[in-house]
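The complex appears here without one of its protein chains, the remainder shown in place.
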């Protein structure tokens, strides 16, 4: 009975302890996974990392089986959001005969979201959902306008720059890369207009565009702040 | 009667279906148009794209004629916002004898805005209009200040950098390009100050400028969020 | 009496007309001034630009004298904000014997602010003043924190990068340039960390810094939006 509670009831003392251990293990396994991508690793290190991976998968598999056994609705757990993620976190290890499925392990990061349960951020998530829901039409509207703007920007700069820089602005699709990196103000500097017309076009697109691209984040922030305020009133 | 309703009444079942088909066709024709700009297309592909364009224009022409026939005020439709766009979407095809009018086809993207009708975003658009209207004086005020700031920044950097980089900061107009890419924080890296004076000037312009350039978007976002809040209260 | 009203009363019909003409002349004289900075101008163009400058200064001088004559408190006008700017707009022309005072003409741009009078943006400016005033303590607080942050960022990156890039991060002052271009997210790409330590430092500075540097603009925008809302309630 105690084990069942440890696994399923995050509110209990042992349940919290268990979850903290699992969370730490998830973060460590992601770290190990990232270290594996480093070039020039010694065979020794690779071996250690493999042992650690086996250890993690063992724990995660036991956890998965226990959650399955203790679940009231077994199929409900298997097909729940966390049920699928828990499975994806261990499956690649068992299936990796020949083909390289290691990348699927990245889904383990989604398990990190469980930390929010642990930290009791349910009310904050609820407020965020409500804020996003109440402003959903505005967000979709601005997403559509942003999409149209990006396409128009890409098309316009293609007209102006294609002749001068046929490599970098080879097509509307190539120009979309410029549109994205400009309107998000990242500006890597790998593509930029060189013609007078292209620069003037960029000027207007930026002046108009910034007032559009940054609005959705502003709406979310403002709506969230309102719901925080309502709470504290 | 059924055909008339399909064309003119977007609220009816058939009207919605018809509009969805047209919207998909618009997006596909824009995609085809973008593919045409790709370099090194085979003759085969070009032919297919041409056939698809003929198909699209045929459908759009039939749609235009039907909208014209079924419109209560025929001239009212022809000179309405969507009436002009609908015509611009097909006209270039018929007029392209000799001169290259293909670029005009880009106006088709404006037809995408019809999708907002379909998705019943009227209330969101109304709220946006109200928010923009109630803050119009602030937006215009900041637009003027931004304009003045850009000019002052361009002039200032010209004074500082013209001697050190006579190519890149050849005149106030050339310096405007720097002012735009800096104050919008894009920062491509094609032009930047190298003198001590220019760097200190950039420092102050950025500290002051960011607090001005980003304000209009913030006002719109905040005003929108207020109108969303009012709705949900 | 009519001339007096034209000059001093912007609310009258003739006063508005007069102000629009002066505004257009200011913008044209700034444009001429910018064209003068273009390299490789023909002697012909230079001559035309000089004639236009003489014309502008003549008009501005007459305007200044009339404003002085019609002013109720003559000294009050001379030492008022616009009085000083009006003088700075013409003085360089008369004083330019030998020394090059052309740059002082840039102050003419401040005359552009008069356009706000014309467009009756007084209430918007008032709301802006109130918003800025009510949030002045927050703005100063964040300005001080931003200053401290910039200095700490410059110092930190100097410690990490000085050895690896002794040219670009030669001193704390050189590093300040990096701090400004990074924390404002301009990121020209002329200076960036290359060491592991410098990159990790940049990571933390950016995560913390963005949440500080962008706050003042957000406060102004939000305060403005609140005052707009109060108006419309």
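For clarity, chains are labelled A, B and C in written order, and residue numbers in each chain start from 1.
The definition used in the following text is that a contact is a pair of C-beta atoms (placed from the backbone, for glycine too) under 8 Å apart; a residue touches a chain by one contact, two chains touch by 3 or more.
On a predicted model such as this, the values are computed, not experimentally measured, just so you know.
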Problem set entry | Touching the absent chain when the full complex is considered, from A:20, A:65 or A:125 | A:125
Seminar exercise, completed: Touch rule applied to chain B and the missing chain gives residues 185, 187-189, 218, 221-222
Exercise. What chain C residues would touch the chain not displayed?
Worked result: 134-135, 137-138, 140-141, 144, 148, 151-152, 155, 158-159, 162, 166, 170-173, 182, 185-189, 192, 199, 202-203, 206-207, 210-212, 214-219, 221-223, 226
For this session: Pick out the residues on chain A that sit against the missing chain.
Result: 30, 33-35, 37-39, 103, 106, 109, 112-113, 115-116, 119, 121, 123-125, 127-128, 146, 176-177, 180-181, 184-190, 213-214, 216-218, 220-222, 224-226, 228-229, 231-232
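Here is the rule we use: only the chains that are shown with their structure count from here on.
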Exercise. Farthest chain from chain C, comparing Cα centres?
Worked result: A
Seminar exercise, completed: Overlaying chain A on chain B by their Cα positions calls for a rotation, in degrees to the nearest 5, of 90
Exercise. What whole-Å value do you get for the distance between chain A and chain C if each is reduced to the mean of its CA atoms?
Worked result: 41
Exercise. Residue numbers in chain C touching 2 or more other chains?
Worked result: 185, 187-189, 218, 221-222
